[in-house]
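Missing here is one protein chain; the remaining ones are kept as they sit in the complex.
The first chain written gets the first letter, and so on, giving A and B; residue counts start at 1 in each chain.
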Amino acid sequence: MLYIATGAAAAVGAAATAWPFISQMNPDAATIAAGAPVEVDLKAIPEGGIMTVKWRGNPIFVRHRTAKEIKEAQDVNLGTLRDPEPDAKRVKKPEWLVVVGVCTHLGCVPLGAPGQRGEYDGWFCPCHGSQFDTSGRIRQGPAPSNLVVPNYVFNGDTRLTVG
Amino acid sequence: MKLFRTSSLLAAAALAFGALTMANPVMAAEAGPTPERQNWSFAGPFGQFDRAQLQRGFFVYREVCQNCHSLSRVAFRNLSEKGGPEFSESQIKALAAEYPIKDFNDAGEPIERPGRPADYFPKRYPNDDAAKAAQGAVPPDLSVMAKARSYSRGFPLFLLDMLPGMAYQEHGVDYIYALLAKGYTKADDEKWNAYFPGHTIAMAKPMGDGRVDYTDGSPKTLDQYTRDVSAFLMWAAEPKLEERKKTGLRVMLFLLVFAGLLYFTKKKVWADAH
Partner (left out) sequence: MSGPSTYVPKSALGRWFESRLPVMGLVHSSFIAYPTPRNLNYFWTFGAILSFMLGAQIVTGIVLAMHYTPHTAFAFASVEHIMRDVNWGWFLRYAHANGASMFFVAVYIHMFRGLYYGSYKAPREVLWILGVIIFLLMMATAFMGYVLPWGQMSFWGAKVITSLFSAIPFVGDSITTLLWGGFTVDNPTLNRFFSLHYLLPFMIAGVVVLHVWALHVVGQNNPAGVEIKNVQRDAVPFTPYATIKDSFAVVVFTIVFCWFIFYVPNYLGHSDNYIEANPLVTPSHIVPEWYFLPFYAILRAIPSKLGGVLAMFGSIAILAFLPWLDTSKVRSGAFRPVFKVLFWVFVVVCCGLGYLGAMPAEGGYVIASRILTLLYFLFFLSLPFIGWFETTKPVPATIADAVLAKSGGSVALAGAAHEKP
């Protein structure tokens, strides 16, 4: 009985001691605080353009889609998609697409400059060849899912807050 | 067999004690009179900050100290964190916005924007040289001031400061209090301070009675201002003080129980070896 109590106390002590050493690896207070939402001025993005902003160390793509790109995104047969999601669920206003610019395969940043957007007019990831469409959905290559849509809100017509 | 020799235990204690007697060096003789001990709510193993006092202390810092001194290691968000003045988050948002923070706009041009809770208190002067040019001497950053000043009570009194029941770590705030509230004693020389090493201080007496408007009914006296701002500086230097002492209590209780269990286990194991 005494041995069990002592052993149990030792186990509790060891576990409690281990916690600070594990917990210290998590983001510290300054890192968390610095991840405050960022503001984007939408007037600066021409139709067809993509702006990259940094939030919590990651790129966020804000894309001003053209009518053609919107139509491409909406006309896809969802049954052919690896990660079926209608375009309407991925945007709040059809002309604005906001996605986290991190490939869902292994974390590279997909290319989005004109001429580098891949076969689906969206993004092309240079690391392992994943191709995304104009809604940020995976169409071809090893990525298992669509580009993630972060939390964002529109402040009026010209400003957007991400985070 | 008696393993527990009282004499050897005493010797061990004496040895450890002897070793620790050397802990605190004595300040140079010209440091002036020893500041008096004050009653601080945060002293001792169960000591905690007085929120209202920290809030008042912050107002004193903002109204008086901030005109020359920086607080660059403290972020606005800290003021609303647990264990501190605990202003509300909306108060902190409004407060932070009062401070202009240097940043760059989208075109990469340097700008000043309103502060956010995640920002740190901006430096009063861009660098030490600028501070010196403006003030004649560099006003030290106050972030860790309460831990960066001390005084010695001399041998053997300083030994008591580490012992359970008498532990005392508040020498820094005692010094700050003495310097501000009691040090400026020469009416004809505003840069003479009894507690400052060498007595010639670059900071002229920074405040007197009635300088800051308190809204909570606390006395608007130099003595009260100084107590409050000293407490605030202690928090600024040691924001985890409350968390530390609370954790310490739990750790100590656990260790005492664990040590007791081990002691009896040890006795039981050794019982058949005698």
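Throughout what follows, a residue touches a chain if its C-beta (ideal position, glycine included) is under 8 Å from a C-beta of that chain, and two chains touch if they have at least 3 such contacts.
What you are looking at is a predicted structure, and each value in this text was computed from that prediction instead of being measured.
Here the missing chain is touched by one residue of B:Ala131, B:Leu180, B:Leu222 or B:Ala237, and it is B:Ala237.
Considering the full assembly, B:Ala259 is the residue among B:Ala94, B:Ile111, B:Ala204 or B:Ala259 that touches the omitted chain.
By the touch rule set out above, chain B reaches the unshown chain at residues 1-5, 8-9, 12, 15-16, 18-30, 45, 73, 78, 140, 143-144, 147-150, 155, 161-162, 164, 167, 169, 171-172, 197, 237, 239-240, 243-245, 247-248, 251-252, 255-256, 258-259, 262-263, 265-266, 269-270, 273-274. Where chain A meets the missing chain, the touching residues are 10, 19-21, 23-26, 28-31.
In the analysis below, only the chains that are shown with their structure count from here on.
Taking the mean of the C-alpha atoms as each chain's centre, chain A and chain B sit 43 Å apart.
Every residue of chain A that touches chain B in the complex is listed here, in rising order: 2-3, 5-6, 9-10, 12-13, 16, 29-30, 33-34, 36, 41, 44. Residues of chain B touching chain A in their complex: 75, 77, 81, 106, 116-118, 254-255, 257-258, 261-262, 264-265, 268.
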